[in-house]
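A protein chain is absent from this complex, but the other protein chains hold their places.
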Amino acid sequence: MTRIVGIDLGTTNSLVAYMKDGTPTVIAGRSGRTMVPSVVALTDNGLIVGDSAKEHLTRNSGRTVYSVKRFMGKGLADVQSELSYFPYSLTEQGGVIRIQLGEKSYSPPQISAMILKELKQRAESHLGESITKAVITVPAYFNDSQRQATKDAGMIAGLEVLRIINEPTAASLAYGLQEKTQGTIAVYDFGGGTFDISILKLKNGIFEVLATNGDTHLGGDDVDRRVADLFLTDIRKAFGIDLSAYPDHMQIVRLEAERAKIRLSDELKTKIAIDLPDGKGRFTRELTRDQLETVTADIIERTLAPCRFALQDAGLSPADIDEVVLVGGSTRMPLVRQRVESLFGKKPHCHLNPDEVVALGAAVQADILTGGTTDMLLLDVTPLSLGIETMGGVMSSLIRRNTTIPASAKELFTTYVDGQTGVDIHILQGERELVKDNRSLARFRLKVAPLPAGVPRIEVTFLIDANGILNVKASDMRTGQTQSIEVKPSYGLSDTEVERMIEDSFKFAQQDVDARKLIEARLEAGALMTTTEKSLADGDKLIGQEEAAAIRDRLSLLKAAADGNDAKAIRARMADLEQAAKPLSVAMLDDSLKRSLKGKKVSEVSKRD
Amino acid sequence: MAYSDKVVDHFNNPRNMGSFKKEEDGVGTGMVGAPECGDVMKLQIKVQNDTIVDAKFKTFGCGSAIASSSLATEWLKGKTLEEAQKIKNTDIVQELNLPPVKIHCSVLAEDAIKAALADYQKKSETK
Partner (left out) sequence: MARSMCWHCQSEVAGEYFCERCVKVQPVSKDADYFTCLGFPRRLTIDLGMLEAKFYELSRAFHPDFYQNKSETEQAISLSNAATLNTAYRTLRDPIQRAEYLLDLEAGAVKEIRSSPPADLFEEILELQDTLEEYRASDQSSDAGKQLRAQLQTEQTALERRKREMEEQLQHLFRQWDELQDKGEATSAARADRERLLKQMREILSNRTYVKNIVSDLVATIG
């Protein structure tokens, strides 16, 4: 069985891990850092990912994408309220957000695929083998569209996604492996962009999720935004500058806010300094932990309601929880730990690296799938109720939230009119009564043979697989024939679109190679032109006028080629120039030889000299 | 799924909500429940000369149950007792385009009609 890696595709940072002799291990990059910033930047040299891309946030903000996870499986209307916070421009196409980078626009799965590719390459160079299979984690509260988008991203990156696994449950696997505990645990996962709570029962190697809840739009990003707003208001007051007109500076402020927040997890106060644009001075202030907690308390408070709901759904009280495990960088905030402690009435478990534990768990799950780990089994649940639209715009539930997956429900459909040839079905996900308050997943039309009303009997099976992804199957109860259903996702890419993006990604990969070749060719052409021009200036007297003219001619041809985009043409003109310059270089060599001999044997000095 | 305006209207503005006095002359009361989902439906008819002159309902339950009973009372008005007997749940299903999961709501409405008719019959016999 080929190796499967575990990937934590995070809002802020992503990691890749694998099972090394029974121990899950995170793979570090050349720098020694395990985290790859989930940032993609379009530079003059093409697309770059990770640490180097992060540097572009403050220089090239309009072409640098961060927190793309917030847009996975979403339409533009879903994120309308926060559009102004993002320096890059977003549009929509067929229910899917598009991110404009230069002349091209990309779907969130394509951007995520670039991050995944980076991780794939990191794993490949570390392990010295090609990696084609992965387990990728998602927030437990991700809906079907968001999960599907993540799977699409994997495919675009050339990875077969064998399992989509929930982040808090992945963390529980790593925790369980390390601590060997039995009992009931709560995993409180507060990351960069999402919040999840999962309650699990650990017993004899079975990890049974009892309930899960969360908010896919609540994370460290929101905390940073609050702090940044604080600075921006100060700057406006003290300097009269509205930084929103300076996208790069908006990013500087955002990153400074994030760093200040991180420092305040260890310190009680910290100093902030930000250079203002156009030489308008330097903004400095002090931020105390108290101040940070005052402006962000309500955000942290918002994580508690999901905790209570999850407990309620699990039929448990806080006292029933044996241990609370903290996951995600945002759980480093002392206020978070304090609030968690007061809700559950016990000190949370903080011995795991909150940044790495999810990736480690993904590696454990990957090992279960390869058959390496056989004593552990994760029984996860679907976070949201699945249903269909019924009369009056009401959703009727088929599979309730917190049902163990795989889960299936069957419904029998028939016709009401003679000769009716189709039944329209609208699939939804969510907990609200009305269709409009829930997430539309897909619509499809059930094909029915034209028969008298009520005669056709089509059984539709809605199956949520172990990835939490919906599969729909229909079979005609009269003929026993199964019908494949083409489901049009409401907020996702169609199969054809994904296929095109996979092709594009290969094309882009080729384009990337081409771009690199062009850059190299230009650089070398530049070097060649410089040396040739210098030689010509120094040694044009050593060669004939015709020869010198030929060199000048070739030089200008190369110059023209280097301004173009054809690496091959540049190489060809370079060869031409080298050829034309040969007499010059030979003459120059002779000359230097002669010069070195000068003064030694007068008789051997050139006649022409 | 597109619903006709009429259906959405039955859902949003149910007709004939309320009740008659049970003891009142010519009133038949049907009281039914759907044990599967806990919906409760009370449907009453007012009869004069074997014709239903008015109908009212009260329903505790989901929107489909409310719409089903609203539609049933609309249909009942002006029908003779004999005609009323013929109303079938499938007619309601078809009119409201109810999906499989909500078919029991229409069954409930049919049961309520039958119960109200039976109650009226019983009352008029004992008189």
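When the chains are written out, they are named A and B in that same order, and each has its own residue count from 1.
What we mean here is this: contacts are C-beta pairs under 8 Å (C-beta built on N, C-alpha and C of every residue); 3 or more make two chains touch, one makes a residue touch a chain.
On a predicted model such as this, the values are computed, not experimentally measured, just so you know.
J.: Considering the full assembly, with which of the depicted chains is the omitted chain in contact?
T.: A, B
J.: Of the residues listed, A:255, A:276, A:304 or A:369, which one is in contact with the missing chain?
T.: A:369
J.: Going by the contact rule already stated, which one of B:42, B:102 or B:123 would touch the omitted chain in the full complex?
T.: Here the residue in touch with the unshown chain is B:42.
J.: Can you tell me which of A:55, A:313 or A:465 touches the chain that was removed from the display?
T.: Looking across A:55, A:313 or A:465, the contact with the absent chain belongs to A:465.
J.: Have a look at A:204, A:545 or A:596 and name the one touching the chain we're not showing.
T.: Residue touching the absent chain, from the options given: A:204.
J.: So one chain is hidden, and I want to know which residue out of A:264, A:287, A:405 or A:521 touches that hidden chain in the complete assembly.
T.: Candidates A:264, A:287, A:405 or A:521; residue touching the omitted chain: A:405.
J.: List the chain A residues touching the unshown chain?
T.: Interface with the chain not displayed, on the chain A side: 1, 162-163, 203-204, 206, 208, 365, 368-371, 374, 377-379, 403-408, 463, 465-466.
J.: Which positions on chain B touch the chain that was left off?
T.: Contacting residues on chain B, toward the hidden partner: 31-33, 35-40, 42, 58, 60-61, 115.
Assume only the chains that are shown with their structure count from here on.
J.: When the C-alpha atoms of chain A and chain B are each averaged to a single point, how far apart are the two points in Å?
T.: 55
J.: Quick check on the complex: what are the chain B residues that touch chain A?
T.: 1-3, 7-8, 10-12, 62-64, 67, 90, 93-94, 96-102
J.: So in the complex, which bits of chain A are touching chain B?
T.: For this pair, the touching residues of chain A are 388-394, 396, 398, 411-414, 416-417, 424-426, 453-454.
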